[in-house]
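With one protein chain withheld, the remaining protein chains of the complex are depicted in position.
Our next item is chain A:
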Amino acid sequence: MNNQGRPTAPDAANTNTLAPKTHSGNQALNQAVQLIFEVGDLATTGIDLPQPKGTKSRLGDQARKGPIGLPGLSEPETMRHYVRLSQKNYAIDLGVYPLGSCTMKHNPRLNEKVARMPGFADVHPLQPIATVQGALELMSELSHWLMTLCNMPAVALTPKAGAHGELCGMMAIRARLDADGQTQRRRVLVPESAHGTNPATAVQCGFTVDEIPASGDGRVNLDALKARIDSNPDDVAGIMLTNPNTCGLFERDIIEIADAIHAAGGYFYCDGANFNALVGRVRPGDLGVDAMHINLHKTFSTPHGGGGPGSGPTVLSDALKDYAPVPYVVQTKEGYDLVENADDKSFGRMCAFHGQMGMYSRALTYMMSHGSDGLRQATEDAVLNANYVQASLSDVMTPAFGGVCMHEALFDDRFLKDTGVDTLDFAKAMIDEGYHPMTMYFPLVVHGAMLIEPTESESKQELDRFIGSMRHLAEKAKAGNVEMFKQAPVYAPMRRLDETQAARKPVLRWVEPEEVGVAAE
């Protein structure tokens, strides 16, 4: 048992106890999955290629002499292994994926078709410029859409994801401060509800972070912010603020916050991870934002999760645009060209090449197929869906803050008080209901947080089914069905895994069974 009273080893009855145990370990379409090292064998090989004739190896004594330590599998064995694994995976193409703060919206198939066009998919970054005019035009068009939606005069396309975009924005701020001789401005204000990457980015850029507390309604405490600025306005480099914030709330004092930072001589970095709640309705440039990254992989529907790829273009204000990184696309009389070398103002280069072409083509396809009216409607539907979820669950669950939310609904664990069920158990029970659990225990400022982001992709019927499951679970918890929650998930291929041991003693590498034996001696 661990400290939370949960077993630290998997339950012996790891699968449906009513069903007879099969010899193969498979349960009809629920196929057992072995490690690839157990499917294959280190001693055999699954392919058989003849030694090429008429060639002479020039590796000399650099040629490998020992075995490579990889299992030998045939193509069908390899295929089956990964298809079986994929069938155990949850995906947005399988059901509602309400992971808050992640924006798991549908990835339209049209995006995929365009991304696979050879002129976008098969280009090489070192190809002559004259042969990639279409790809450059797409990047230029994408830049135009992003700058228009944000009302900002410049965009750096290259950052590879959100945190990289934050780095881009903060490096531009630092470059501007240094150019102005404002080297004493080394403190960045970060609200306590910020994304964890915000303070990390500030520190990475050589700044020191001052935390600004939240007010009771989940937003930045404006008085505390002003007091901090007044205490020493000359050391403030800027603020990093997420809007809508991680509680799914619009920072209603945002213009006053921007004015206060600008009056002190600092710059306003806005974390644009939640821009999908604003597109077509609010332009960050109108709010006084100096730099903001845009997660193409969230807001503009490019596939993400499981480690990538992402793309985090960063828009910059008039004050920062000269400090943008290279490379960027320019239009000349002869066509499109790339500016590859930094002038004396640009802070330099963030990537070897030109960014995530596959994300650019998907994002622009999403934008152009929706049009400006469609993008606005997607935003409105995302906010409507989140509010529908919040309103439909308010009588059985406890919203963390009152009032209207933006694109995500945030609940705390007060409704589970004295039930013996906690947020983690509730999330595990959602797996049995066939849903990916919502984001849990984040944001940290809310106790036992459950953050639900339905996105605009779900229909009312689908949302009603999801809400029905959530109501069912909330009522079961309140009725004292503790055991059902502690046992969950019971229908998943694997039951509750030992997360504590996995974090304390992670096993990251497969070791030959013989080696395990030797190590134990």
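Here is the rule we go by: a residue touches a chain if its C-beta (ideal position, glycine included) is under 8 Å from a C-beta of that chain, and two chains touch if they have at least 3 such contacts; residues count from 1.
In this text, contacts and distances are computed from a predicted model.
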item	value
Identity of the absent chain, which is to be given by its UniProt protein name, from "4-hydroxybenzoyl-CoA reductase subunit gamma", "Cytochrome c-type biogenesis protein", "(2Fe-2S)-binding protein" or "Glycine cleavage system H protein"	"Glycine cleavage system H protein"
Absent-chain contact - pick from A:F37, A:W145, A:F353 or A:Y441	A:Y441
Given A:D230, A:E499 or A:E512, the one touching the chain that is not displayed	A:E499
Those residues of chain A which, in the complete complex, touch the missing chain	2-4, 441, 444, 499-500, 503-504
